[in-house]
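With one protein chain withheld, the remaining protein chains of the complex are depicted in position.
Note that the chains are named A, B, C and D in the order they appear, and that numbering of residues resets to 1 at the start of each chain.
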Amino acid sequence: MSSLLGNIFKGWSDYTKGNEEGGHHDYEHMYAMVIDLDMCTGCNACSTACYAENNLATVGEEYFGARQAMHWMRIERYFDEPNVGEAEADTQSRGASFLPMMCQHCNAAPCEPVCPVAATYHTPDGLNAQIYNRCIGSRYCANNCPFRVRYFNFYDHQETAWPAPMEQQLNPDISVRSKGVMEKCTFCIQRTRAARNTAKNEGRAIRDGEIQTACQQTCPTSAILFGDLLDETSAVHQAWKRHQVQLGKYAQNKTNPELRGYRIFEELNVDTKVLYLERVREV
Amino acid sequence: MSKTKINRRNFLKVLGLGGAGAALAGCDMPSTVTLEEGEEKIYSYLAPEEYVIPGVGVWYASTCLQCPAACGTHGRVREGRVLKLEGNPDSAVNAGKLCQMGQAALQAHFNPDRITAPLINGQPASWDDALALINEKASGGNVAWMTGTVSGHQRVLLDAHLAATGKGHHYAVETVNARAWTDAGKTVLGDAMPTLHLDKAKAVLSLGADLLGTWISPVTFMGQYGKFRAAPRGVLIMVEPAMSLTGANADQWVAAKPGTEAAVALGVGHLLMTKHGLSLNGMPNATSAFQSMTPAQVHEIAGVSEAALNKIADTLVSHSPSLVIANASHAAARIAMVLNIMLGNVGKTLTPGASIAADPLAPMMGSSKDLAEFAQNAAAGKIDAVFISGANPAFVAPQGLDMAAALKAVGFKVAIATCHDETTKACDVVLPLSSALEDWGTHVPAYGGKPGVVHLQQPLMEPLHADTRGLGDILLTLGKSAGVDGLDAFEDYYGYLRTAVSAMIGSELEGDWHRVLQAGQFETRAASRAFSAGHDVALGFSETAVSGLHLVTVARQGLYDGRHANSSWLQEAPDQISKAVWDSWAEIHPKTAASLNLKDGDYVRLTTASGAITTRVFIYKGVHPNAVCVPMGRGHTDYGRWANNGVNPLTIVDAHLGDWQSSEIIATASLVKIDAAGENRHLVRLMDTDQQYGRKLVATIPAQQFGRTQGGA
Amino acid sequence: MAGSSKKIVAKTRRVLGLFGDFDQAFEVIAGIRRYQVPGLTVDDVTLKSPIEHPEIEDVLGERPTDIPKFAFWGGLFGLVFGFLFLAGAQANFLVQPQGGKPVITIPSNVVLAYEMMILFGVLSTLAGFIIGGRLMRKSSGLYDTAITVDQIGIVIEVTDKQYQPLTELFKKHNVIEMHEEALS
Amino acid sequence: MSTERSKRKPFPWVQAAVAAVVVGASIVLGAQIFERQLHPESAGVAPAPRVPGAEFPTDTFAGKDVEQPINYSHKLHAGDLGINCLYCHTYARRSKVAGIPPTAKCMGCHTVVGTDKPEIEKLTQMWQSNQSPAWNKVNDVPDFVHFSHERHLQKFLFDNPEMDIKNAPDVCAMCHGDMNQVGVAKKMKPLTMGFCVRCHESNQGPSDCTRCHK
Partner (left out) sequence: MSDRKHLTREQTKDIDENIAWASINTDVLRSMENPRRGYWVAMAVSVCLFSVMIYAEVYQYMYGMGAALLNTSHMWDLYISTFVFWIGMSHSGTLLSAILHLVHADWRKPIYRFAEAMTTFSLMTAGIFPVIHLGRVWNFYWVMPYMTDRGIWPNFRSPLIWDAFAITTYLTSSVLFLYIGMIPDLAICRDNAKGWRKPLYTWLSLGWRGDDRQWRNFRFTYLMIACFLIPLAVSVHSIVSMDFAMSIMPGWHVTTFPPYFVAGALYSGCAAIITLFILLRYFFKFEHYMTFPILDKVCKLTFVIAMVWTYLNLVEFASVWYGHDIPSKEVLIAKATGPYSPFFWGMMTFGSVLPFSLLSKWVRRNMYVLFFASIFLNVGMWLERWMIVTPTLSLGYHPQAFNVMWPGWTEWAMVGGSFGWFGMLFLIFVKVFPCVSMYEVKEMVFHRKRTIYEDVDEMMTLHSGVPGPKAQAQTQTSGGA
């Protein structure tokens, strides 16, 4: 009760602080990712690892065709590369561009304020969380997501996706979603939690690299980097710094504009936490 | 040793879901009262190991058998169930990484369509009856084995069994193989499996070798590719008729007419000689072959422009050391080897491989040549009985081989399989095989491992189905009844394996064995090899495939040759190139489509001399206008609930068009006719666009910029 | 409808006169205003009509109503309560950081408090109507269904002495019908 | 007939506004206080166990009798014999689940003790036939709740300077009630989200949803 007014003032000062110092957040951690698109081969290993780790249901051809699939991590493939000039008109003269796309865990996530029941919100870890059992399925969040990385359980898939004995493979550390709820990439929150627990038991801070997301762990070319952006020694922090990308900005003021780091739809000012490194082409 | 076994087994007991069952139905339903008392059961352990704690996952090392690469894995085991596989960071093959097929080994293990009991003529039977029948029918005469790639002690036992039963032959069948490359290596450099150093190469030219997708050991190559792309950044050039995953990552992708990669390679060699002044000392045959293939001829034969060819040659020279690899044909592979010699790559990016000293353990690499031979021998009545394991000849054989008749001609067929497939259906006895996650084994990676390292496969959980047995156990039983010497001492394969491994590591100590289990691998003596000087082999290529539309069947990482089609994860993982799921498609070039008046999603009938299939077209520019590319893997008829979709292009491959110097069935040689089949249905894909519409999604920068900012070249 | 019994003389009966025309009823009330019936004032008159006659106030005099007050205070309460309720709920909600927005979000709370203001304003107005209009109470028996058709009724409580002059006044203005009942 | 129009006074704006604010605020805050504080102890079952430095909800729950394959008595073992909870539920300090003790642990005593009792005979028989008793889960939370015994024991028992391992039953009783009093296990606390949240609030536990819901 006494926290009522305190909460009001604290919330307000955090907010103003956030406005003044771009990207300030009163977070314990801020997990972020770096994906080097020049290393990504588009092999799908991350995507399948995600299915295995996060109890993702397969939906079958019919529902996939109806675009009701739920692949938290999807590998998109594009053929146009405007930056390096048009490819030959009648035949492909270079490869494709692959884009691993999952929840970008925006700091100013457009999905969060629109959820009527606050089933999606920002955790003190700086993650955009989805609480399945609170979700009532209004799907507003997915409509407001510019990346379209929120997936809705249009059906119950338990019977078809995990026919016995497949349910034994399900990861007990996270829920299996039933029909009518939204789900999305959590940056493998169960792994974050486990690492935090271990660290706490051992009375130390979480080490950089101690938490590996399933996609990162399996990526054959090690194109994915994951870590705490607030930890200045972390590889992720270093990479963000090296590429002169800062949170809380919708246009980066790089001293070297040729650096590869960029965030997708930065101009929407949703403050995503996934830094992509541009694909490189020999031209 | 039996004592260890009991302990070992106990920790694996499924009993003891210790309070946290599978979190099924995680969200409430209106009718479900979730706070019920007495609704769920808890089984306690009987006498668990101290480190087995319900609710805490433990990682165990094992080996992945999803493709012949034999990557090391770690499996997360909780409450006696394996939940997740990761790469074994200690393995030199995959360095902690895993591809999607490896991830999906879980689904092969938990597959709902597993065979759970022995079958005799399709009827459930007991092991005793099945083994008795096998003893009766397959104890003498011409007993053959057909497997995929096998290595380690399973191969030892298998060889022993073959030797004991007499005149039999071992057919190792792999549709997706590197036989062209290994043969060329052996012929030109005297080493079938030289070590490639992608990470040291500054340019890589691949002639149809999908090294990031399915070639030899993709995870190894992808690991190296990561380093190859770091500053200074290497350049990847791919020559092939239809875009593979490697092609999709290439800086320069060159579409060649199907089957003409060798001509392109010769053309490159020609330019290297004439334009860049490189020469081949002491290889007059090769030199003349290069000299006789002018860029103009290449353009005519392969449809590759002189500019593209020049660019390839320039890049290879300017980015030295480079590496040329090939898998398109034996001819192309040989030329690639010679090009490596000419470019001076040998010893830099191409070094001699190493194998383990214990040769019987070395992998028996499969090929499709064995498939054809098996079909011929079987049809000729030369095989009395066959054991089939890890191969699905009824699915992968082209119609021209008439595998159905061949199998019928074999008197007695035993399938040892985890799941029903087209082959088990044709077999007299089906023995239920433990999944790769329930079995013991040793595997020698064909490529990429540390020299002399053997990967150990250990069960990650108690068999799901009590009546299944491991391949090693079956081989041991068969060996014993065939009278193989020295097997009677072993109660089971575990005992045999432990003894054998102990001998190899030179220690009988419990602790050392546990260290091996923990590492998932052990080192034995390595035998290093050396290159012989470049042999001046004849270079040439088959000119059968230069005009008309050709069928190109390719394997993609995922369903592979079809063995993973019963995994819903892999069926639903979009194909890397077309992004299609759950069904087959035929990739054709827009020009071809225009000339045939086809649009995306039109059903077409592809007819070759061997038969016809009907599937939908996917039109895009990543395929040569003369090629129709149909990825393999689908078209199963009897392979579980998820596999029965799409078409199998392997059936219409023209089996009689062998490669130039081998009897390999090659994937690019069949002339094909396309007819619209009338119907049109949208091909189900992850995305229906290839364009970014001006959004900065995947931004691309020129390599010069990368050089400036990342310190690369 | 029960008249106040402030007069010294006890009122004995209640009279309802029905008129066919507003003007006639008007005249009757004007008559009373002119003290044509001794001791009766317009404050004793209750008019029952099929439609609303704001003009009647010319003669009946201004009779105040509390409805606007109810509306105002209801609305004000809704506004204040709404805002406090939301702010309190937000500040003590377990889930706080939301899309980079502050804990108490003024724009959204303004919208919601605005709705609450209207809701409570309307509800309070309704309450005011029921209280002020003396609805949902037991009514006196003097009523004629013709009132809901087209006739205007005038209800007055009178003493015995006033009865006669009142009847005359009614009749003078073409009363159509008269009902009366004794007051106990 | 109202005649109060003559004596109309200026309306007390200020007072009324203050009153409205007070009423509104007290409704909000009153509701908060009423709802968010720990519920008063309800009459009945057990006195609140003592865990220094911790405040926790005292509401109780009358669980139903759940039949178990073996009529194990907590009263006898934990109460009368004084066996520490963590002796049998040993996983609780290392895992999110407390777990049921392995049969071997039971047999540790019962190969010698009370072998003639019918329930022990049942147990012995199961042990000899390599069978696990199929216990019925008594304290069940929905599958989307990921409660960790380890974390809670760590906080209230092992990291608590005033507590010793022998006080474990007091900590367990926070959520499980006084098991020393019952025979076959029974649910004695509501274990609803409100129950958890109230305790988290008063003990500064995390309020982040993802700590329990993943």
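Heads up, the rule we're going with is that a residue touches a chain if its C-beta (ideal position, glycine included) is under 8 Å from a C-beta of that chain, and two chains touch if they have at least 3 such contacts.
Treat the numbers as computed from the prediction; the structure is a model and nothing was measured.
By the touch rule given at the top, the unshown chain touches A, B, C, D in the complete complex.
From the options D:I83, D:C109 or D:V197, the residue with contact to the unseen chain in the full assembly is D:V197.
One chain of the complex is left out; on chain B, the residues touching it are 27, 30, 686-689, 691-695, 697.
In the full complex, chain D touches the hidden chain at residues 31, 35-36, 193-194, 197-198, 201, 207. On the side of chain A, touch with the chain left out of the figure occurs at residues 63, 66-69, 74, 76, 78, 101, 110, 113-118, 121, 134-140, 142-144, 146-148, 150-156, 179-182, 265, 268, 270.
We take it that only the chains that are shown with their structure count from here on.
By number of C-beta pairs in contact, A-B leads over the other of B-D and A-B. One inter-chain figure worth recording: chain A and chain B are separated by 31 Å, centre to centre, where each centre is the mean of the chain's CA atoms. Rounded to whole angstrom units, the spacing between the C-alpha centres of chain A and chain D is 35.
Listed for chain A are residues 4, 121, 123-124, 132-133, 173-176, each touching two or more other chains. Those residues of chain D in touch with two or more other chains are numbered 29, 32, 36, 142-144, 208-209. For chain C in complex with chain D, the residues that touch the partner chain are 3-4, 43-44, 46, 62-64, 69, 73, 76-77, 80-81, 84-85, 88-89, 92, 94-95.
Put simply, chain A touches chain B in their complex at residues 37-39, 41-45, 47-49, 51-53, 55, 58-61, 64-65, 69, 71, 74-84, 87, 90-99, 132-133, 135, 158, 161, 163-178, 180-181, 214, 217-223, 256, 258-260, 262, 264-265, 276, 278-283.
Residues 63-64, 66-67, 91, 94-104, 127, 130, 132-144, 187, 191-192 of chain D touch chain B in their complex.
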